[in-house]
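Data first, discussion second: the structure below is written as structure tokens.
One protein chain is absent from this view; the other protein chains keep their places.
Chain lettering (A, B and C) follows the sequence in which the chains are written, and residue indices restart at 1 in each chain.
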Amino acid sequence: MSTRINVTVNGLQYSHMVEPRLLLVNYLRDVLRLTGTHVGCDTSSCGACTIHVNGKATKCCTLLAVQADGCEITTIEGLSHNGELHPLQEGFNECHGLQCGFCTPGMIMMAADLLQHNPQPTEESIRHALEGNFCRCTGYQNIVKSVQYAAEKMKMSEAVH
Amino acid sequence: MSTNGLIGRSVKRVEDKRFTTGHGNYTDDIILPQQTYAVFVRSQYAHARIVRVDTSVARAMPGVIAIFTGADLANVNGVPCGWQVNFKNGDTMKEPKHPLLVADKARHVGDAIAIVIAESKDQATDAAEAVEVELEELPCVVDAYKAVQPGAALVHDDVPNNKSFDWALGNPLEEVKEAMDKATHVTTLEFVNQRLVPNAIEPRSYNSSYDPVSEKYTLYTSSQNPHLIRLLMCAFVLGIPEHKVRVVSPDVGGGFGSKIFHYTEEALLTWCSKQLNRPVKWTSERSESFLLDAHGRDHVTKAEMGFDEEGKIVALRVKTYANLGAYLSTFSSCIPTYLHGTLLQGLYTTPKINVDVTAVFTNTTPVDAYRGAGRPEATYLLERLIDLAALEMDVDPADLRFRNFIPPFDGVQQPGYQTQVALQYDSGNYEGVLKKGLEMVNYPEVRRAQQEAAHNGKLVGIGFSTYIEACGIAPSAVVGSLGCRAGLFEVGQVRVQPTGKVSVYTGSHSHGQGHETTFAQIVADKLGINLTDVEVVHGDSDSVAFGMGTYGSRSLAVGGSAIMKSIEKIIEKGKKIAAHKLEASADDIEFASGKFTVKGTDRSIGFGEIALTAYVPHVYPKDLEPGLDFSSFYDPANFTYPFGCHIAVVEVDKETGKVSLKRFVAVDDVGNVINPMIVEGQIHGGVVQGIGQALFEGAEYDENGQLTNGSYMDYCMPRADDLPMFETASQVTPCPHNPLGVKGAGEAGTIGSAPAIVNAVIDALWSGGHKVKDIRMPLTSERVWRAMNELIS
Amino acid sequence: MIPVAFDYEKVKTVEEAIAALSGDDLKILAGGHSLIPAMKLRLSRPGKLIDIGGITALKDIKEEDGEIVIGAGATHADIMYHNLIRTHLPFFTEGAATIGDMQVRNWGTIGGSLAHADPAADWPAMVLAADATIEMQGVKGRRNIKATEFFTGLFATVLEPNELITAVRIAIPPDGTKSTYQKFAQPASRFALAACAVMRFPDGRTNIAFTGVGDHAFRDTGAEQAISGKAIDDASVEAAMLAALQNVDVMSDHYASEPYRRHLSKVYLKKALMAVKS
């Protein structure tokens, strides 16, 4: 029994008939072919699938596509605007916040949610915010620094505007 | 040689943009036209006879294309082991078939019984559930020591005592015993180096297709070494011509060893794609990864270290039972032997060493290389022993090390150091890293704080680990004599395009290590061109001539050196072209900063113009071929031997046993450094995997062979909020035998860190009067609490 | 990981939800953060899901007749960020921050957590210590039940199959009330290995609840009696620790055996009592 969903993903509107059991992550990856959102586990633990649904960080492996009906979704592909990288995307490059890159989209999307709530996070609050995102490569230190870099950069651009 | 200063700089990674914007291309991202999807039916039991497999219901379900069982593959070989180790008596190791699908019996939980292929993954999953499997559960063995005892169940009916092989190395046992008898103090430790699950965050994924017109296969695989997979799959498993197979490892989401091996699914999907004439894709679920990705470690060891009255080590004796799991994985046999026994000299002048290893089959997931592979086990053993000996003898652990270090040697003026266990170290300054570590941690202050804490009823401890490893895994002649069934060289091709832009083709796959940046730095630096003018290509057997892959911290030392050889050839040929154009002798041409110059003159010609001339050879020497493109195979003279000093400071909560890691200092000497930022990143990641082993991780099997913590809900992965900021520094003792002077940094962190943490916890407990010798890793709060309370009462 | 196929109905009101709750092979989908993982692993195979995520009326957090009323559909994050909660029930703010991780807190709901009744979930201990009332609605109408009567066993509550939780009601504690949630997390799942919630009123009455310890969260009346009305000092804390966990079947798993978990629980009781000491 398929159900129609209407969603806005990275600013574009989509309408599809989907099976209720289709997970949102599979809708994004297989139907919309937005493959930047990854699947790293089956217990909602690793955070590789983190996206924003209505502005909130979400593990989309634990959401049915039908639950997202009417929602506004941002994935890693939609984070940068007009070809300009988001400060987090820049920060991860500047501070070597990634190695294999697999956890990176989820990590960045989670960090983006954090910076919305807490523009000047401490090291401790960054580490706490990222507790639901596993990285096996970096040991997290440079990820923390990448988020600090982005926070600093966002603060400076605020000051300019 | 020319340099523009790129080598040694923390150049930002060129590969990052695709990953930070969601444009990485991992195997599971690929959907081919006519794609089909595979799901496996797997054994729930660790050991079971397959009584009946009924696929009739499943076959009739919607979307199902095919179902294959072990019976369909009776004539297909199993996946091979790449390294032969012989018994002490000379017999060849026992190497039972590792079939692509089991037909007779399942030997570990997760062993594949059937593959279901359907139009969609949903349909394949539904149908796999409908395959009826009747199994007769058999008694099983899980523990390596128990498996060799009389009466234990047999994993393979034709392998007596479950012994794949036994093996020994070092001085004759009698000599070691004699030296041990003379020791004034002997520290003995019986311990388990527990089994770890590698847990690269990208689950393994394969997508294989077959083109009936060209009769060519293409396999996309999340592998660390596509060429080796092609070689093993073609030559050993499927018997298909190698030139008819293209193996591509696109972006790979971490490996840590677990993606080196040739897995059954790779060959099986390739086989299926031809049966169906359609591409077949399978991506491991995490719960499958726990059961199938080759695990690491799993040694049961007894070790004794003898000291004389001055605290000099006089003898070391080691007996290890190594658990290989149910089948021999690709490199499993060399891990507990040539990558473990050979490292037991450590940094010390121990004159007599004997190591004895029994390698054992059990009804568990196969065990193979996991970051460090054998060397963490060796380091853990040595570094636990020496720290414990210091506690027992009431000597300072740093001081005890200084008394035993091999003196500094550069491998050029002074010769390499010949160990008692077959290796010759290349160059080292071992006391240097410990001195630096002590300074960084401010040792006297930590000891003072420890005493003060003890006075206030708190437990603070400091632990050391001074490690060495053998990496840059190569010399084909050496590994060949040790039983490796492949060569271990590397290939590097440098193709200068007519416009002076450069494409580099390397057999060293990159899956997080940043080769696209580091290798480009080398080429740009040596050729005096811009970094953006260099592109590094890897991971595709159709593009790259050959390769042996990335593992054992070998990429830069071996792969980088192969590229260096090709750069030298480019420059040499460039000089000949320049000589012709500048009407001088090639011997008189110097190359520096991207320019070919006639010595002592200002007559010069740029690299770009030489490149153009090579491809537009209108004015060109007769005896020179056009083009500027060289490929080199590099086979080094020796392993490389990075070393370092890791120091941990911990606090143990007396009431709960919870360990808090307060500080972690790492001084690593990985030889010359091309990109310090990347090296530091490798150290961070490595250290956390060692911390993971010490404090968080460990596969737990019950006696029935069930993995009882087969998900992230129970298997504890280190997280951001579990860790402090690390304090790192480097020392540089160049490798004398490769052109870059590099040693390798991929595994150092993991090898060094775990014993430092455990030593620190033991030290903390001793400071509170709990004279505990060992706590089994991972040091969960309950284990530490028990250690404190069972000895105190 | 793909769940078994099921039917799906999204409802907009509580009434619609109750009407849809007929038949026994169905499950209510709130945030889904306990249910969907179980469905992906096919441990759970409902024939139909009733999605109540769209009932906006259930998301409210408000003050009403001297009570804080938390709609069952409020997420952990909604509660964590809410000023009313921060003011009157600071331990809810503190405790909510320890649930799962940020992404989970953004979807998981208090109603879902209570209905699920995981033996190591965080909300059960907190609502017990707060002496909350659980408001439920079903075909027979609305009923309120004290949290102390709500949890009946492992994953078991008094909730009928055709009922749903609509709100959690807590009498606004008098000024000077102190509360805390102290949790020793299982290192992998971050569920409570042992956790203790305490609410201490100005008159010295002390509510103590544990989660992660037995097969469901519970109020520890033994410990409460030992400390209620007494000053919190070494002797009274010691007495409370001694009195705690009488007649409790303490759970055991590979992160905490029964004796260790019992010990940890008492240590965390002590921490909690010290945290509410004035």
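Brief remarks follow.
Basically, a contact is a pair of C-beta atoms (placed from the backbone, for glycine too) under 8 Å apart; a residue touches a chain by one contact, two chains touch by 3 or more.
One rule holds for everything that comes next: contacts and distances are computed from a predicted model.
Matching "Carbon monoxide dehydrogenase subunit G", "NADH-quinone oxidoreductase subunit A", "NAD-reducing hydrogenase HoxS subunit delta" or "Dihydroxyacetone kinase subunit DhaK" against the UniProt entry of the left-out chain gives the name "Carbon monoxide dehydrogenase subunit G".
The absent chain, not drawn in this view, touches the displayed chains B, C throughout the complex. Checked against the hidden chain, the listed residues C:A38, C:A97, C:A239 or C:M274 yield one contact partner: C:A38.
Among the residues C:A5, C:A57, C:V139 or C:L154, only C:L154 touches the chain that is left out of the figure.
Remark: the omitted chain is touched by one listed residue; of B:S561, B:N709, B:N738 or B:S753 this is B:N709. Mapped onto chain C, the interface with the missing chain covers residues 27, 34-35, 38-39, 41-46, 116-120, 153-156, 186, 189, 191, 215, 249, 251-254.
By the touch criterion stated above, the residues of chain B touching the omitted chain are 44-45, 109, 129, 137, 287, 290-291, 702, 704, 706-711, 713-714.
Throughout what follows, only the chains that are shown with their structure count from here on.
Chain A and chain B have centres, each the mean of its CA atoms, that are 30 Å apart. Shared interface positions of chain B, defined as residues touching 2 or more other chains, are 122, 285, 287, 712-713, 717.
Looking at chain C, one finds that residues 1-2, 4-5, 41, 189 touch two or more other chains. For chain C in complex with chain A, the touching residues are 1-8, 10, 29, 32-33, 36-37, 39-41, 49, 51, 53, 77, 97, 100-104, 106-107, 189-190. Remark: chain C residues 1-2, 4-5, 41-42, 184, 187-189, 254-257, 260, 263-264, 267 touch chain B in the complex.
Residue ranges on chain B touching chain A, taken from their complex, read 12-13, 15-26, 28-29, 31, 122, 199-203, 251-254, 256, 283, 285-287, 511-514, 677-678, 680-681, 684-689, 711-713, 717-721, 723, 725-726, 749.
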